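Every protein chain of the complex appears in place save one, which is left out.
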Amino acid sequence: MTNQIVLPDVEALAARVADGAKVAVFKDGAVPMDLGRALVRKGVRGLHVVTVPTSGLLADMLIGAGCVATIETSGVTMSEFGQAPCFGRAVKSSSLKIMDATCPAVYTGLQAAEKGVPFIPMRGLIGSDILANRPDFKTIDNPYDADGGDDPIVAIPAIRPDVSLIHAPLADAFGNVWIGRQAELKIMAHASAESLITCERLYEGNLLEDPHLAPAVIPSMYVGGIAVAERGGWPLGLTGEYDDDPDAILAYIQAAATPEGFQDWLAEHVFGSGAADARVPAQAAE
Amino acid sequence: MTNQIVLPDVEALAARVADGAKVAVFKDGAVPMDLGRALVRKGVRGLHVVTVPTSGLLADMLIGAGCVATIETSGVTMSEFGQAPCFGRAVKSSSLKIMDATCPAVYTGLQAAEKGVPFIPMRGLIGSDILANRPDFKTIDNPYDADGGDDPIVAIPAIRPDVSLIHAPLADAFGNVWIGRQAELKIMAHASAESLITCERLYEGNLLEDPHLAPAVIPSMYVGGIAVAERGGWPLGLTGEYDDDPDAILAYIQAAATPEGFQDWLAEHVFGSGAADARVPAQAAE
Amino acid sequence: MSGYRSEELLISVISRLLADCGHIAVGVSSPIPGSAALLTQATSDRPVRVSVIGAETPEFRTDGGVDLFDSAGQGRIDAFFLSGGQIDGEANINLVGIGDYPEMKVRWSGSFGSAHLYFMVPKVILFREEHTTRTMVDKVDFISAPGWSPDNVHRPGGPYGLVTNLCLFMFDRPNRRFRLESLHPGVTLEEVQDNTGFNFEIPEVVPETQAPDQAKLELLRSTVAQKIADPYPKFAERVWGVKAAA
Partner (left out) sequence: MSGYRSEELLISVISRLLADCGHIAVGVSSPIPGSAALLTQATSDRPVRVSVIGAETPEFRTDGGVDLFDSAGQGRIDAFFLSGGQIDGEANINLVGIGDYPEMKVRWSGSFGSAHLYFMVPKVILFREEHTTRTMVDKVDFISAPGWSPDNVHRPGGPYGLVTNLCLFMFDRPNRRFRLESLHPGVTLEEVQDNTGFNFEIPEVVPETQAPDQAKLELLRSTVAQKIADPYPKFAERVWGVKAAA
């Protein structure tokens, strides 16, 4: 029971993501770029990507590679590096269905899924074009309005990803994952049917037995598979481990400014020599 | 800014709890018994105690000492040691208003307060006498019912304590508190206007700077005051630090079987020699 | 009733009700249900997760109290155990007290998580050793959690069986009543009828509750006894003379 959860490589993890899956990814500091590259190699199609609550390079790369049918997001941005090139192109060309959200609505929807309730109410949103373009968001009357008058409040429906993709510092052979300070990853994992984890290294022993590490552990119950991916966030950083590689991020943005440049980038960094060590065929991964 | 948050003793903390305050206490493993004894000495009256989601010795002692007007609880029990004696007497004599709840409703109400929303819906409860006796719980129609039919769901109103009382292993001079694995304490702290903390010992430096401790820290923003109380949970245990003292708990239950016995217990363990080292007058505590 | 202890019989009965469960959660102070869950784990041919509320052992831990209820809300828990100071013929349970609410003659601790878990966990096993007209009543004085709900109420879970020191009842959800499934060795139908305050269905033939076989007893006395000693050391020592590992 303890060992089958640790898979040989990211290709074996990627094999668990089906075409059309609803996939949650975190905004930063825990982004599994190696696993993203494996998804591109696998050629997954039709993903519904939920960004928690925003995304950058990972979402942009998956969109550029044609993996994504729908994106549910509060923002796709390369932050200080600028706009996300493939995302911008896909929106303009109508090749991507976009469900614009606002950050706390994404968290709230995941929290509703976590609790197994159909919705959780949220303040704000009323009068925005976000709400106007989200027919899946319903506005109800607050039953606790003190004045007994009308007090509309938006009921955010549960967001239930099929899978959440997480890069973490540590995982153990029992299937437990140490996430550090990013408490939102727990919400993602709880809300998703399963989580696929890449980690920098395996922890010897049981993470739940260390009283200092245990509070920030996603327990194995929520974990579908783990693979070691050293510097698996590159070129993004991993909180507490290593920083962004700004030159590599800038190189991506410059390359992805055109569809051709993006294909060249994929050829080098996903299919090519830049990713050689990760290129194990999915079959061999079983 | 760094030092005024650490107060000289539990009496100074107790001084911040006003008569009639809504006070949240945790079920086990983090129960500030020393602070509870200080509240009894101070003679606080009319508390509305919210047990998160249950309580034992602390609630029973405060009830026996006449500090409590209302208890909102999913259970008051000495667990394997038996029924809570003062609680049982107070219910029978109508000297205590009781608001019976169910554990997840308490958590849900605190989570609504944490988010600043008026309510969060919860499954269950319908058809129970808990719901029948909680006019403050309203049942609404699930707006996301797939069949479009009626699907009643209980909207649990936010629970907003004035103060939560927590005993923790560590706190620092910046006002940060390390709680270990009891993640529910964060919900309590976020939901309450402020938290009063006793801790086993002060941590040198800033808890938020330790990457292993930071994930389980209640940040100073939620903390109203801290006092060191070594073995401050006695006779209850503190998770990861020390166990319950079963003999002392049994002695309490036997003494509290009668009102007179309970008064003797108070005289010895709260006002008397058994608590001598904590008996600093509140005035001197400023 | 020779060859095994009464606890071993109850554990074995409960364990059989847990077949096909992948995740069994156990409440506080529930050593017999906990042992039954571990016996199921030891005999199942697929992985079975056992969570014990409040346990310190990593293997048994949930991700906190909120996580337990949330997991149940999501349908991630297949079986749970509830008890009652009173249980009635419609499987309503009362954990609050006896008499008129709120100033009851006898006040118990409270409803804990029952009003949620009884709705959300598919197989809720009711377990109450004391089987008397005091515990098995016609109508509970306070419904901590109802045994059934109207059709429009979202309720994926509910009562499955009721295990006492006299017999096993199964709950017939469509007909909202208990059916006597088996009598524990040495117990007569009359004894059950005399000690039960509610009406229940009696099949033409009521079999004897199956006693644990030698293989199960060996598992109980080795693997299960060792494991249960961690959350419940006193129980393991009393029943099997086993001490928890240091």
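By written order: A, B and C. Residues from 1 in each chain.
Throughout what follows, a residue touches a chain if its C-beta (ideal position, glycine included) is under 8 Å from a C-beta of that chain, and two chains touch if they have at least 3 such contacts.
On a predicted model such as this, the values are computed, not experimentally measured, just so you know.
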### Query
Of the chains that are displayed, which are in contact with the missing one across the whole complex?
A, B
### Query
In the complete assembly, which of B:Asp141, B:Glu209 or B:Glu230 touches the absent chain?
B:Glu209
#### Entry: Contact with the hidden chain (one of A:Thr54, A:Ser192, A:Asn206 or A:Ser220)
A:Thr54
### Query
Which listed residue, A:Gly88, A:Pro143, A:Pro211 or A:Gly261, touches the chain dropped from view?
A:Gly88
### Task
Name, in rising order, the residues on chain B that touch the hidden chain in the full complex.
1, 113-117, 174, 176, 186, 190, 206, 208-209, 214, 217-219, 221
### Query
What residues on chain A make contact with the chain left out of this view?
27-28, 53-54, 73-77, 79-80, 83-84, 87-88, 91-94, 98, 100-105, 107, 111, 122-133, 142, 149-153, 181-184, 187, 239
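The rule is short, and it goes like this: only the chains that are shown with their structure count from here on.
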#### Entry: Maximum centroid distance from chain C, chain identifier (CA atoms)
A
### Message
Averaging over Cα atoms per chain, report the distance between chain A and chain C in Å.
### Response
40
### Summary
Chain-centre distance (mean CA atoms) for chain A and chain B, in whole Å, is 37
### Query
Taking each chain's centre as the mean position of its Cα atoms, how many Å separate chain B from chain C?
30
## Note on the structure
chain C touches at least 2 other chains through residues 63, 67, 69-70, 73, 120
### Query
Using the touch rule from the top of the page, what residues of chain B touch 2 or more other chains?
111, 122-123, 142, 153, 181, 183
